[in-house]
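Only a single protein chain was left out; the remaining protein chains are all shown in position.
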Amino acid sequence: MNKLAEHKRQRIDELTARTAEGGGVSLFRDAGRRLLRNPTAIVGATIILLFLVIAIFAPLVAPHDPVQRFPELTKDLTVDTIPGPTAGHPFGSDPLGRDFMSRMIYGARQTMFVGVLATTIGLLLGVLLGGVAGAAGGWIDVVIMRFTDVMLALPSLLLAITLVALASQSTQWTVIMAVAIVNVPIFARLLRGSMLAQRESDHVLAARALGVKRRHIVTRHMLPNSLTAVIVQATLTFAVAILDAAALSFLGLGDPDINRAEWGLMLGVDGVRYFEVRPELAYFPALAIILVALGFTLLGEGMREALDPKNRR
Amino acid sequence: MPLLDVRDLSVVFRRDGTPFTAVDGVSFTVEPGQAVGLVGESGCGKSVTSLAIMGLLPRRGNKVGGEVLFDDADLLKLRPQELRDRRGRDIGMIFQDPLSSLNPVIPLGLQVAEVLERHQGKRRQEALREARKLLDAVGIPDPARRLKEFPHQLSGGMRQRALIAIALACKPRLLIADEPTTALDVTIQAQILTLLKELVEDSGTALIMITHDLGVVAGLCDTVNVLYAGKVVERAARHDLFGAPRHPYTHGLLQSVPRLDVDRGGRLHQIRGSVNDNIPWPEGCAFAPRCDRVNDACVGETVPLEPTFRGGALRCTNPVPQEVPV
Partner (left out) sequence: MLKVVSRRLIQLFITLLALMTLIFFWLRSLPGGPVDALLGERATPETRERLIRALGYDEPIWVQYGHFLKNVVTGNFGNSIRTGEPVMDVIGRSFPATVELAVAAMIIAIGLGVPLGYLAARHRGRALDNATIILTLVGISIPIFFLGYLLKDWLTQSVHVFPPSGRISTGMDNTDVTGLFVLDGLLTREFDASADALWHLVLPAFTLATIPLAIIIRITRASVLDVLDADYIRTAEAKGLRNPTVRKRHVLRNALLPVVTIIGLQTGALLAGAVLTEKVYNWGGLGTLITDSISGSRDYPVLQALILLAAVVFIVVNLVVDLSYAVIDPRVRV
């Protein structure tokens, strides 16, 4: 009955093979592929990468030592003049006669450091709390969740202000810890909620019905799905973290070390104080903060879009 | 003269830059009062066809070609305002999922009444009184109370009845039903189909029934169009189609319907492969890779839709012989 000519049969095989390629791609490879095709994520990642390179290679990129005060700059410093660009100092001086460009470049390092640390600490503590609550259930769950309720009873920046204000003295670490702790309840609730939803989801029920081991279900089915939400949140949190750190500096609760070159400090202390004398002291760190925050927000949004299984095609 | 004359309708989607032809030159007619079935698997273009007729496809990213003649006016060329005047008045439509098709935050009464307000110029109170009668007519118990209720307070069957009441509120001459029973329990399915049949026959409304379920068509439709990959592959009167299907795809579909009367204990027939195995129509018959009766003529060029002597049409180079009993 089947008298299909050989070349036509090949044509059909070829066509069917092509159409069949669509299926059977694993979730993560698929997500990675969609992430690479997502323009939002790409733009975000590019911005972050650029600043990361500057941060890592700061000593090689920066023309000068960021804490050294230069006589050629200090001699022109008065109450209402701060030297602008000169030969050897393309961004001019900061209020203490230091090379502003070098401070901006080292600022990438310090700012990333604060953001990464605050986000990571917040994430780790939050995941720990949320994971324990989600896995243990019962009264442990209730206590942990009530605890997060208390923390969430204040707007996040206000909580950070409170935490720093309650510390006996501010240091760089009080800022990092305050910004980190603010995010702990968010991560905790996110992971717990996601794990509970996973536990009731059809694919976990199916795995359980098939007799898959509990440990296997948690590590293979529940955690990967819950962690994507946490990773996306962490990316978005980074942007908020450096903005909060800058706000704390502006309120006089930041790092008191005058040598520290960090954008939030540069903007929140010198930037606003000398806004009318030399607005660049505010513009440059503000622009850098906006760009980095934008980069992380874009990457986070892009990841959320790409990792959402609803968008699978 | 037919009530609806669909000529060479085509719909091309553009997603991520690559065009996809969902409906590929579909033609069929609906006579006044006639019930016509559009049958096929999901993705064959039957729902898209109905949305294109109603002008409900999003304008962005879609290209609709061909003609849809209703009362000698081409619906595809009407200005949006003129089309709005006809939708709900001349043509009603009911959808697959009755819960999501009803607005969750508006009381049921207003959802029925607003059609009457729009097309018959009725005032709110008058429209609500009429809505109560309509709900009663589609078999919703205690309609006065239901007017004030919200969709989530109704059962699935009741919601679909409400949608039917909305679609038939202005006594349209054509009703398009897109998988109206798919989301319902089997027992409710039969009730809804009986209701549709009664209402359509009593009012003389023509019906386009879109379904993947041949059982639905069997009890309801005068003529059946079988769609595959965006094209009509077979058209026949109901009795001809069920008695002697000619296209191997139709034949396969019929054989995969579970039946009580024959062959108990035998394995249910299934069509091998899936729509993913299709070849593009210009390269031959899209169904060829899945077809049991495939031959040389099936591949290479488009297989034309040709009239059959019994008044239908067929797109096949090697049809199932007519004497083969089903």
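By letter and in written order, the chains are A and B; residue numbering begins at 1 in each of them.
Criterion: a contact is a pair of C-beta atoms (placed from the backbone, for glycine too) under 8 Å apart; a residue touches a chain by one contact, two chains touch by 3 or more.
Bear in mind that the values here come from a model prediction, so they are computed numbers and not experimental data.
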item	value
Candidate in contact with the missing chain, chosen from B:V48, B:L102, B:I192 or B:C285	B:L102
Residue among B:V23, B:A52, B:L75 or B:V115 that touches the chain left out of view	B:V115
Among A:P90, A:P224 or A:G252, the residue in touch with the chain that has been omitted	A:G252
Of A:A31, A:A58, A:I144 or A:I161, the residue in touch with the unshown chain	A:I161
Chain B residues touching the omitted chain (full complex)	54, 56, 60, 83-89, 92-93, 95, 97, 100-107, 114-115, 118-119, 150, 152, 163, 166-167
Chain A residues touching the omitted chain (full complex)	146-147, 149-150, 153-158, 161-162, 164-168, 239, 243, 246-247, 250-253, 264, 267-268, 271-272, 275-276, 279, 282, 286, 289-291, 293-294, 297-298
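Everything below uses one rule, namely that only the chains that are shown with their structure count from here on.
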item	value
Intercentroid distance (Cα basis), chain B paired with chain A, Å	50
